[in-house]
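Missing here: one protein chain of the complex. Every other protein chain is in place.
Just so it is clear, A and B label the chains in written order, and each chain counts residues from 1 on its own.
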Amino acid sequence: MSAILEVEELRKSFGGIVAVDGATFDIESGSITGLIGPNGAGKTTTFNLISGFYEPDGGTVRYDGRELQDLMAPSSDERLVWGGASGLTFGSLGGVAAFGLAGLGTAASLGVGAVGTGLGAGLYVGQEAAKQAYDGHKNSRPFMLAREGLARTFQITRELGDMTARENLMLAPQAQSGENLVNAWLRRGAVAREEADLYDRATGMLELLEIDHVADERAGNLSGGQRKLLELGRVLMLDPQLVLLDEPVAGVNPALTEKLMDRIETLRDEGYTFCIVEHDMEVIMNLSDTIVVMNEGKKLVQGPPEEIRRNQRVVDAYLGVD
Amino acid sequence: MAVADVVISFVVVVGIYAILSYGLTLKYGHTGLLDFGHVGFFLVGAYVSVFFVLPPDDPGDFTAYVAGLADVPVVGNWLVGIVVATVVAGVIGGLVALPTIRLREDYLAITVLGVSVIFQRFVQAETWFANGPDALRGYSPPLKGNFPLLLNSELTLPVVGATVPATPTLFAVTAAVVWAVALAVLGGERDPATRLPASSLYFAGSFGAAAGDLGRGRVAAVGGIVAGTLSGGVLLLADAILPAGVVVSLFVWAVVLVVVSARVDRLGRREWLAGIGLGTGLLVALLPIPYAGSVAVKIAGTLALLTALVGGFYRAVRTREWFAAGKLRIIGAGSLWFVSVWYFVLPLVGPLAGGDLSGALRTLFANLIWALAFGGDVGVDYLVTGLGRLTVRVDYQRFLLAGVLLFMLGAYYLLELTARSPFGRVLRAVRNDEDVVRSLGKDPFVYKVQSMVLGSALGGFAGALWAMYTQGLTFVTFAPRVTFIALLIVFIGGASNNKGTILGAAVFWAFQQATIQLASFFPPALRVNVLAFRLAAMGVLFLVVLYYLPDGVLGRADYSTPIADGTTAAGPRDGVPARADGGDDE
Partner (left out) sequence: MAPTIGLPNAMLTGLVTGSIISLGAIGLALVYDIAEVPNFAHGDLLTLGAYAALLVNKPGSVPLFDVFATGPRAVGTAGAGIVFLLSTAGVLGSVYHLGGVRALKGSWWGIDAPPTVGLGVHAAVAVLVGALVVAGLPSYPAALLFAVVLLGAIVPLTESLVYRKFREKGVELAMMLVVSLAMAFVIRFSIQTVFGGDIRFYEVETTVPVAGRSVDFTFAKFVDFSIAGDGVTATVLETRGGETTQLLALGYGWLEVVALLVVASAVAVAGYRWRRGSAAVVGPRLAAALGSAAVLLIGGAVLSGGADVPSDPLVSTRLRTSPLRVGIVCIALAMMGLLHYLLRATTLGKAMRATSDNRDLAMIRGINTRRVMMVVWIIAGMFAAVAGVLLGFLFSNITINLGFFLLLPMFAGVILGGISVYGAILGSYVVGLAMEVAIFAVPGLSATYRVPVAFVVLLLVLLIKPEGITGGS
């Protein structure tokens, strides 16, 4: 087995408070890895870092052998479009301004000079703004990871409350042709067929999670447990390679938790990889193949559940003994 | 001017504002982008389109503008003007979006408001661009020269160059659009299982096309084309414009009747009575304005009566459960009652009081046969038993009405199509939670920009129509107030409800129209105050809507199913009801 996710010397601090301080571990492909630790150990920050939602201050995360930051970086085509578009905005603004000045200038020479100045200034500001906009854009590109098969859920469920449960699921799959406006308008037959398939897939997923009875209910009206399931379903609809689950069974009733665990194990056997943050020790011990214990922003130990259970340092960390 | 003429120009404005507001429905309602600068794109569309139909600037006269392309072949006409205006507004919307869209929502709102103010000030300050602070005139709307329609006038088709008889062609176009729209509305109402009158009217009105396995849109198109061809043919053979107009008008009334009666069915008797009481109460409350002598009595009397009415309504909502449950329907019934009385009965009061029975009948006739304009020096004369001599015209407003209606429905269709597609689903998701969209591998930025572009393009399109309608532009028109009105329209009907936008535009302009009429009963010095009062009242109305009906009158629409239309006749899937009726007007 090979590592699908390698975390090395990961560091992140918020305004002087160090949340993750040089964590290093990896996640084996086709395994279930549990990520545990006492409160404030930096689990959630780590989670946000490896799902691309935070940018690390230092260290690397490699997914499938490639660095996360590279995966999330825009391609050269995107850069071109971006720079071009932003430059155009400010170039044209500058042009308009220059044109206005030229129109008012008493002497033609003044006008010409103004056009030149305006264009020049516009281009300069345009270039700067393009750089800014591009940088700002780069930081919020975790969506690139989902496209590569690295998907996550949220600790506090983030259901799309105004949409039905089924719509929540139908949103997830990648490369839907109907997400392109031209297809949505002009190739409606093809889009409709695709939608029919999606509909069936979503219904199947809802049945699997046993929440099909609320398929057409607005997600905002679902109970806490149902939302958890919906969120899991949504992420599975992505057909990911590596699924990061943030407390997947919190608030789910025991019977369903059992089912969920079964389901996750089955999926693992089918080749999916899971990384789970969970407070329920019993769940994590039963489910995980490997467990990573974090404390004070660092990895404390990594190993199979039996080993973790016996490890004195883990017990100390949980009891607050240094 | 007959009431019908007032209503027609009213509907034209409603149409234009509905299209303008559709831009915001898309931006705010579907995507959650609060664009306080929407009016900027309205402005861009208006001025860009006008440059295509203005003659070249004459440096000698008092007006100045940057371009006048009317004399350029192929390019210099409204069609190109409108298309270019739409595209330019869309492109500018995109360019504005690129740097601003990642800002916080309040910053975004203020920044785009600033952009729209910059546009407005630019027009105001740069005299060479579009005549500066003065009005830009000197163009006329398309085909305006052919109106009012004369029987022997001819029309040169813009691109083809061929000459055709004007009256049959233009009347046929108008009739076709009106017919098709009526059919489309009827098609939404028709329920073959229970409502026989609706179904048979639908069948007859579509000239049998409804029997086939066509979608609602296609049935409407077929019916409209047949109706247009028939009326055009009749006019080619004989100057039978009155009969043709009567048929078109009566068909629309029949459709209105069916639609209204379907609504009435859903109303209980006491709700219906309460509605009539409410409408009559409103009528009574307004009586002091035309009839009281002094201004003080006008104001005090009306305000007192209105307060009593609103108080009574509020009390009823508080104390009677059935009233509270059906308050919107009761208001609907009341407005319907009020409008019918205003349209049919009030115009007759004057002539009848003067003992002029035939005059009263003629007024009634003119309002009933709304598709034609009566009176004036030009036109065709008819002798009608009981009414006397009638001069019949087809005026430009009716033609414009047809055009704007068509465009408005086009915009509606476009929005439905967009909202019910996977694209629309992503937009709604962006509105709900951008992080989730990101976690699902989609870039919210791309969708927000597209929404901005499309919404701005709709604003620009509406601007071009507005330029056409008003036949003159000044920068004052494009004040931030317009954005506010568009927002109000969007919120009245329900922010993310496409049907609601049309309803909102209608409610807003009905209010506007009514208050303008009432203002005319005040001395001229006080009219500014009265007109300001109605805007203040509008603001209060907005607050009431926001507080008590945050989802609008029509509520949330369900866009989880694809648009129900003939072109997707294969059906999205079995066993899923494709809901044509997005809104829930219960």
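We adopt the following convention: a residue touches a chain if its C-beta (ideal position, glycine included) is under 8 Å from a C-beta of that chain, and two chains touch if they have at least 3 such contacts.
All figures in this text were calculated on a predicted structure; none of them were measured in a lab.
S.K.: Out of B:16, B:487, B:518 or B:553, which touches the unshown chain?
M.R.: Looking across B:16, B:487, B:518 or B:553, the contact with the absent chain belongs to B:487.
S.K.: Of B:121, B:144, B:266 or B:315, which residue touches the hidden chain?
M.R.: Result: among the candidates, B:121 touches the missing chain.
S.K.: Which of B:243, B:312, B:472 or B:539 sits in contact with the chain that's absent?
M.R.: Selected residue, touching the omitted chain: B:539.
S.K.: Among B:32, B:93, B:205 or B:552, which residue is in contact with the omitted chain in the full complex?
M.R.: B:32
S.K.: Touching the missing chain, which residues of chain B?
M.R.: Within chain B, the residues that touch the unshown chain are 28, 32, 34, 36, 99-100, 102-107, 109-111, 113-115, 117-118, 121-122, 124-125, 484, 487-488, 491, 525-526, 528-530, 532-533, 535-536, 538-540, 542-543, 546-547, 550.
Just so it is clear, only the chains that are shown with their structure count from here on.
S.K.: Counting in whole Å, what is the centre-to-centre distance of chain A and chain B, each centre being its mean C-alpha position?
M.R.: Spacing between the chain centres: roughly 43 Å.
S.K.: In their complex, what parts of chain A are in touch with chain B?
M.R.: For chain A paired with chain B, touching residues are 51, 53, 85-86, 88-89, 92, 96, 100, 103-104, 129, 133, 136-137, 140-147, 151-154, 158-164, 166-167, 170-172, 174, 176-181, 184-185, 188-189, 191-192, 194-196, 199-200, 216, 234-235, 238.
S.K.: For chain B, which residues count as touching chain A in their complex?
M.R.: Within the complex, chain B contacts chain A at residues 94-96, 98-99, 102, 122, 126, 128-129, 414, 417-418, 421-426, 428-429, 431-433, 435-445, 450, 454, 556, 560, 562, 567-568, 570, 572-573, 576.
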